[in-house]
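The complex is shown incomplete by one protein chain, all other protein chains being positioned as in the whole.
And then subunit A:
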């Protein structure tokens, strides 16, 4: 292996100003990002930088607060753009319409918003009385408390959104509701309570505990 060049030993110090840097392990990211070479008509042939073929790999170790922030901004983005992907409306046996997942939802991932008209408690009570006269209208009132005010989202009107169609399960819910305020506007969000696989029906606990109501709606105990 040795070549015949000879080097002279001498003490030498490098004067450049340098500092130490420590870096944690790099996470594995085998994602492929191959760009298809489109022929470029040119006198000179073109060459793409290597970064076009090999994706930049960032350290997977991130500060927890940063990750939280990223998650929240993603949720806000989905809420503001009314993004409801990976969901499908189905016709269930005996429960009317329901919603199933068409992709995997990870725990704590936003599934969709329970979207409707945000009204005051008083208004809601009045409307509910109104609605109860017509047996054809189901119950789509979701009561909650926000900034110590009682409010309600009324989703009685079919607004083509998924949230209002998610069915109830007290015993085996895979979705929980969470109130997420975005600039003082409360969003009622349906979040995955655990990992939800594609094909699973999404269900959450409607939270009704009043005896007389449960008596009339036996399905609330399921």
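Note that a residue touches a chain if its C-beta (ideal position, glycine included) is under 8 Å from a C-beta of that chain, and two chains touch if they have at least 3 such contacts; residues count from 1.
The rule is simple: contacts and distances are computed from a predicted model.
Between the listed names "DNA sliding clamp PCNA", "Checkpoint protein", "Vacuolar protein sorting-associated protein 33A" or "Ras-related protein Rab-2A", the UniProt record for the complex's undisplayed chain reads "DNA sliding clamp PCNA".
Residue positions on subunit A in contact with the hidden chain: 1-14, 16-26, 28-32, 34, 36-41, 45-59, in rising order.
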